[in-house]
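Note that this complex is displayed minus one protein chain, with the remaining chains in position.
Order of writing sets the chain letters: A, B, C, D, E, F, G, H and I. Residues in each chain are counted from 1.
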Amino acid sequence: MSKSEAARLVASAKVRSGLSWARIADEIGAPVVWATAALLGNHPMPPEQARRACELLELDEAVAESLRSQPSRGTDPAVMSDPTIYRFVEALSVYGPALKELIHDEFGDGIMSAINFRVDFDRRPDPDGDRVVITFDGKFLDYRW
Amino acid sequence: MSKSEAARLVASAKVRSGLSWARIADEIGAPVVWATAALLGNHPMPPEQARRACELLELDEAVAESLRSQPSRGTDPAVMSDPTIYRFVEALSVYGPALKELIHDEFGDGIMSAINFRVDFDRRPDPDGDRVVITFDGKFLDYRW
Amino acid sequence: MSKSEAARLVASAKVRSGLSWARIADEIGAPVVWATAALLGNHPMPPEQARRACELLELDEAVAESLRSQPSRGTDPAVMSDPTIYRFVEALSVYGPALKELIHDEFGDGIMSAINFRVDFDRRPDPDGDRVVITFDGKFLDYRW
Amino acid sequence: MSKSEAARLVASAKVRSGLSWARIADEIGAPVVWATAALLGNHPMPPEQARRACELLELDEAVAESLRSQPSRGTDPAVMSDPTIYRFVEALSVYGPALKELIHDEFGDGIMSAINFRVDFDRRPDPDGDRVVITFDGKFLDYRW
Amino acid sequence: MSKSEAARLVASAKVRSGLSWARIADEIGAPVVWATAALLGNHPMPPEQARRACELLELDEAVAESLRSQPSRGTDPAVMSDPTIYRFVEALSVYGPALKELIHDEFGDGIMSAINFRVDFDRRPDPDGDRVVITFDGKFLDYRW
Amino acid sequence: MSKSEAARLVASAKVRSGLSWARIADEIGAPVVWATAALLGNHPMPPEQARRACELLELDEAVAESLRSQPSRGTDPAVMSDPTIYRFVEALSVYGPALKELIHDEFGDGIMSAINFRVDFDRRPDPDGDRVVITFDGKFLDYRW
Amino acid sequence: MSKSEAARLVASAKVRSGLSWARIADEIGAPVVWATAALLGNHPMPPEQARRACELLELDEAVAESLRSQPSRGTDPAVMSDPTIYRFVEALSVYGPALKELIHDEFGDGIMSAINFRVDFDRRPDPDGDRVVITFDGKFLDYRW
Amino acid sequence: MSKSEAARLVASAKVRSGLSWARIADEIGAPVVWATAALLGNHPMPPEQARRACELLELDEAVAESLRSQPSRGTDPAVMSDPTIYRFVEALSVYGPALKELIHDEFGDGIMSAINFRVDFDRRPDPDGDRVVITFDGKFLDYRW
Amino acid sequence: MSKSEAARLVASAKVRSGLSWARIADEIGAPVVWATAALLGNHPMPPEQARRACELLELDEAVAESLRSQPSRGTDPAVMSDPTIYRFVEALSVYGPALKELIHDEFGDGIMSAINFRVDFDRRPDPDGDRVVITFDGKFLDYRW
Partner (left out) sequence: MSKSEAARLVASAKVRSGLSWARIADEIGAPVVWATAALLGNHPMPPEQARRACELLELDEAVAESLRSQPSRGTDPAVMSDPTIYRFVEALSVYGPALKELIHDEFGDGIMSAINFRVDFDRRPDPDGDRVVITFDGKFLDYRW
């Protein structure tokens, strides 16, 4: 079973179960953004977590096997134009060059790793409307020959 | 003077002055990511801040005038393949669909605004190598007819 | 069932029923452009409206379930070259820069929201040939850090 | 002088003059969206209006000549990703298929003309934040062999 | 049944029947280019013509229903590189700018309508090799605000 | 001097002279679509015609030399989205597959040549609005090994 | 049966039969490059040759029917990056402009026809390694109005 | 001086001199396709040939220096749509897959080298119209680990 | 059976068998990178190796037949954006021009063959973290007419 097929089955089962991603992540003992990405097919899951997730969502072994397998990452460009995802793309086009400058200013020539890396998601109450707060946290890697 | 020409002059003057972006932002009284983005041409600067920045960097009035003008945003796609910026693009391709799911789970149908929005940049010491920490903080907007 | 599959079933059922979109929208108590977009898969429908639409069009529960689900928006670029849709794309290429100027002139730096937003569709009789009148009505959002 | 060079000179002169597009349009006796589009190079201006606009903005005859000349329309795709213009593109990707359906339902097979066509721009006060209101008004043309 | 599926069935049936497009068009009482385009899915056919065409080609009611339905026009770009079709694309790249100039010279600012429009196809005997003669005939539409 | 530079000078001189393309073509003794295409850079002109055109438009010898030189044809794709030219592109996407079918039906496997080829332009008065009439007339070439 | 499906069946049958393309071409009495191209779907085959090829490869009548039908030519761009085919594409990018110059020098303004055209394939023994020799042979067509 | 600038100067000088490419190639003692490609910038010329070519065309030392330098090959894609060059591209799309099959049939898995490679150009008289004859002759290279 | 289908079956069987690519390569007596590429469909396998691989992975004869067949190489561009593969693409964008310069400096005008070519893969222990070591080893081919 392909990981995209497994992701579709996970999404349907989640709706049937009424569980939130936060609750599923909690049940399998994993950070919520990581767990959601893994269940959508962008990270291989350790066997025990895959088993636990499928139990929770009443999905069979073939799904668990797919969730454990190594992904070929790289999302469909069409997905990037969904308005909810596009706002992140737009933010990068506005702030990306500034972030590059600040990384070089503070750390020197190099990059923020997207591999030794985590993303956190939070909701912050605000009287003018609650806010989505997303944190990218990656190890700095300097160009080192 | 176009905003990209002004950005080139700002970058050269910054090197000559030896000032960091953080210091420049501090001197003009603006958040550092915003100030860097504005000096690179992605936000119009209030006249007083444009004046103060040009004074600090010993740039003339034509630069200040350009910094104050309204930008047409939208970065050159070639810029997006610079390795330091590309890591963010890659992170979105891996975690974008998960962030979309979490926004809908927590807030309902809608988006994180990229307009009523701020980005913070930080360095966090870590014994395994210091980390780049970037926070996106945007107001949730629900699809509201 | 995918939302595009549901849209195909809705379209066929509409032809069989002989109902107009305006009549369907009226029956489910929703604005006509919103209702049409939702039935074509670009908005999630509240359960009661999805149920009512499927009743009216004699479609089964699986369609209603699909209509209620969260879409990944973003239309196929091929669709944009259909002549009826392309005229809107062309109008944007001719008038888009002018609309940007007028928004900045009147409201300052920011955007017209496409989320806190509605579209109305009307026919206006005209002796030289009736006219299609479409109104975009979105909240102004200023760049606010 | 190319029309894009003329548009750059118009934009600078407008800032120096402190005039709004609405005021310029008023002075030359033309609808505001049309006048702005024409001054940005997307419509040829009648000689008298071109002359009056250049007088008002203190621009010389070469600009007026360029404003009168026939344009090759078709905006740079890069311009379409500016956030203020992109919201219109996004709205079309969400509502375009619905507008096509409604046009066919109401008028039959055909299009809304983008040539026998006008666009109006308005600001509507709203206690929750003022709104941008844009109206597309085009003659219906049926496929007629 | 999709219109492309119907087009495939029409094409096969035409080969079996040994009828030419000209003969089919004649039988259903429609101009030959229009009839061919409609049978290939680019125009909705009136019910009587769809019925007559299916009778002639011994195709069932599902095909007729598809032929009557409203198309989403816009041909696959791959089709445009077929050598027989590509010669038209090449002719446009060589003569398109000249045709634009001549339209503006003769009619003023505007377009030749592709909606209030017909195409005729003819063969003209010629001692040096017979010629394909194709006529585009569209109403001029001026930019009229 | 490049052919695009020469085309720009021709266009300006034509405006100054007040001559129409039809008149220029007449003066140099060439069909009007061919002459316009050649003056815009898509055909090399015979020396005598180039000389005569430059005399008429009061352009110097360097222009004539450029007009005589061999072009590299192939128009900028951006030009193809100009609304006046785009209508031809759209007509091909709607009728191209039908024209291919008709060519094969009438002549067999082969193409209409775009080299042994002419284009005529005409205006036909019509009480419902005058019409643009364009004729493509090319020799049929069969696939012949 | 589509021509690509027929091409797949031909390719499998050829492997089973152990026949070379040269031998198949010989048996059906056609030049080898033409025969291979036709069997892969890029030329319609005369009925007798299609019948003979299917007999030889033990394929049924549906394949023969597909081989006889009119193709829509135009290969998948992905195919062009296969290394064996890509070397021809690269050769064109290196020598294409020179071939254009030589054609114009020798023949005047025009093209080598790709329709009244043949391709031959040969192997030439060479002590440093045998060589692939491919000849393109097409009628010159001058731009003739 | 860039190689494209040198190519432009060579082309102008050739027109002034009235020499054909064949004659220039002859004078510098090189095959005509190679010489034309080298003078257009796609091969570095040995110093003596560069000197001789510049002498012949009355071009100065800076051109000769540029002709001797190492090129970055890879022609502008826009050039590929010139009709004279495009016919070769089209021939590849029609016959490329057949040539791949024939190479594998005759030689096994591998390619025709585009480096150990030559191209010859010839004109063959023919009562039905003279023909362009182009030969690609490259060493076969087998995939050899 | 297509080679991509065979590759999917190989990948699943490998997981079931618990064998590493290195072990499979060893068993069939082939270099590990070559063997992995061949099993994924990018090289035809000699019959004995295909048979042995299928025996080892408990796959049937149809897979072996597919593994022996001639591939059309050229990977899906989407695959190139997988982060593990993308790092190689990025390395080429940073070091490609330098490698070109060094090849020309050391060997003259020509290329490193990708056909008479091998790739080796190794792991090198390192106290700061083990390293991936990949060697490209190709015959130099000079441009030789």
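Keep this in mind: contacts are C-beta pairs under 8 Å (C-beta built on N, C-alpha and C of every residue); 3 or more make two chains touch, one makes a residue touch a chain.
All figures in this text were calculated on a predicted structure; none of them were measured in a lab.
Peer 1: Which residue, A:11, A:56, A:115 or A:133, contacts the hidden chain when the whole complex is considered?
Peer 2: A:115
Peer 1: Hey, which subunit I residues sit against the chain that's not shown?
Peer 2: 20-22, 32-33, 36-37, 40, 42, 73-75, 79-80, 82-85, 87-107, 110-114, 116-117, 119, 121, 123-124, 126, 128-141
Peer 1: On subunit B, what residues meet the omitted chain?
Peer 2: 15, 78-79, 81-83, 86
Peer 1: What residue numbers in subunit A mark contact with the hidden partner chain?
Peer 2: 31, 34, 43-44, 70, 72, 100, 104, 109-111, 113, 115-118, 141-145
As a convention for this text, only the chains that are shown with their structure count from here on.
Peer 1: Hey, which pair has more contacts between C-betas, B-I or G-H?
Peer 2: G-H
Peer 1: How many angstrom between the C-alpha centroids of subunit G and subunit A?
Peer 2: Inter-chain centre distance comes to 48 Å.
Peer 1: Please list all residues of subunit B that touch 2 or more other chains.
Peer 2: Touching at least two other chains: 72-74, 83, 90, 93-94, 100, 104, 110-111, 113-117, 141.
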